[in-house]
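Rather than the whole complex, this shows some of its chains in their spots.
Read from first to last, the chains carry the letters A, B and C; within each, the first residue is number 1.
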Amino acid sequence: MTLTAPSQTFRTARRVEFSDTDAAGIAHFTAFFRYMEQAEHELLRSVGLSVFMQVVGQEITWPRVSSKCDFRSMAKFEEVLEIAVNISRLGEKSITWSFRFTIGPREVASGEITAVCCRVAPDSSLTSTPIPPLFLAKLRPFLTPVP
Amino acid sequence: MTLTAPSQTFRTARRVEFSDTDAAGIAHFTAFFRYMEQAEHELLRSVGLSVFMQVVGQEITWPRVSSKCDFRSMAKFEEVLEIAVNISRLGEKSITWSFRFTIGPREVASGEITAVCCRVAPDSSLTSTPIPPLFLAKLRPFLTPVP
Amino acid sequence: MTLTAPSQTFRTARRVEFSDTDAAGIAHFTAFFRYMEQAEHELLRSVGLSVFMQVVGQEITWPRVSSKCDFRSMAKFEEVLEIAVNISRLGEKSITWSFRFTIGPREVASGEITAVCCRVAPDSSLTSTPIPPLFLAKLRPFLTPVP
């Protein structure tokens, strides 16, 4: 018998700023990709990690290999988006973050960012590398079990 | 026997501006979503259309319902991205634009934007509507036949 | 004898997000102009106002006529900027907001935005207009007496 803890959801919020809006009067679709990344970084900070950090003397970073977002309804200036963050896939070398944006009961958008764990060489070149155990331990609670 | 004209590709280019870069020294991933939209609008202008326009006395616009991008390699400050634009799906009420970014022979990214044709009501509310014949006629040449 | 209340300072904070940074590894200078506007809007909300609002049946808004910023030191990814907001000039039809950015004891930047009070006509055109008494009453406490 396997007992698994229910997955944890990280929750944050972000107000639509005037500079995020466009001439259609709503948050420009590219703003959601910024919001997703900001929520990812906030989750990392909440568990003592950073998207740029030294792990066992090695600089680790997470270039994005893919991102997508589906838009269901519009978000206007000064509305506050609630953002729920989970991890939908935790691979050996990559993470897929998933994000759900709501305003009260209204669905606004949902999206994903897939990032690959990389070591930064002294010449700034990147090589993919297994996710360090420190990251795995702190991020696994946010993994959503696939139904 | 059906004779179909080979599909047309719209080509443009865009230099990575300093404000597009991030602390990792490369174009931030969100910049590609802006580049995609700018290339879409440039294609529309090239055939005499606009993303906001009056068609038969009716204001038409194209809210985004979905967008995604896959990143293969990095683009640095001042590099010039060549952008190839096609239409991968032309539905009754929606268009899926597809974009391929290269720097010389190097693949950099490829992505999509799906937009829905909408009428703008006097109170600014949007209702999806069939794509006007004017748009269909001018955009069909960019449709890529699915293999 | 004139008794004047000491001026009030509105304080907020903003973290340097990764999308705000540039290839020099610091917050891009244009990010400070966004931060200033966001702090202005936050101050307005804190006193029950908005940068777009109906006042006595009239839509009022505040186009910018001037903005400037001086940069003293750099702000890095994930640093938290403390922002102090005052009003350095409250004219009949315009406001000059002043902003001071610090990180702990370190001066980072200081800037200004001057905005003009305008009525929005039904055709969206703007006409400058005296600042409504409601705004004057709520904003006067933030006016810094000129030494």
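By definition in this document, contacts are C-beta pairs under 8 Å (C-beta built on N, C-alpha and C of every residue); 3 or more make two chains touch, one makes a residue touch a chain.
Everything numeric in this text was worked out from a predicted model, so none of it was measured.
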{"item": "Assembly copy number, counted for this structure file with 3 shown", "value": "4"}
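Everything below uses one rule, namely that only the chains that are shown with their structure count from here on.
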{"item": "Chain occupying the middle, per Cα centroid", "value": "A"}
{"item": "Chain whose Cα centroid lies at the greatest distance from that of subunit C", "value": "B"}
{"item": "Interface residue overlap between copies subunit A and subunit C, same or different (over half shared)", "value": "same"}
{"item": "Chain centre separation in whole Å, for subunit B relative to subunit A (CA means)", "value": "25"}
{"item": "Distance from subunit C to subunit A - Cα centre to Cα centre, in angstrom", "value": "30"}
{"item": "Residues of subunit A whose C-beta touches two or more other chains", "value": "34, 37, 52"}
{"item": "Residues of subunit C defined as touching subunit B within the complex", "value": "18-19, 21-23, 25-26, 28, 30, 76-77"}
{"item": "For the subunit A and subunit B complex, residues of the former touching the latter", "value": "23-25, 29-30, 33-34, 37, 52, 61, 63-71, 74, 124"}
{"item": "Parts of subunit C lying in touch with subunit A, wherever the complex brings them together", "value": "17-19, 34, 37-38, 41, 45, 50-52, 77-78"}
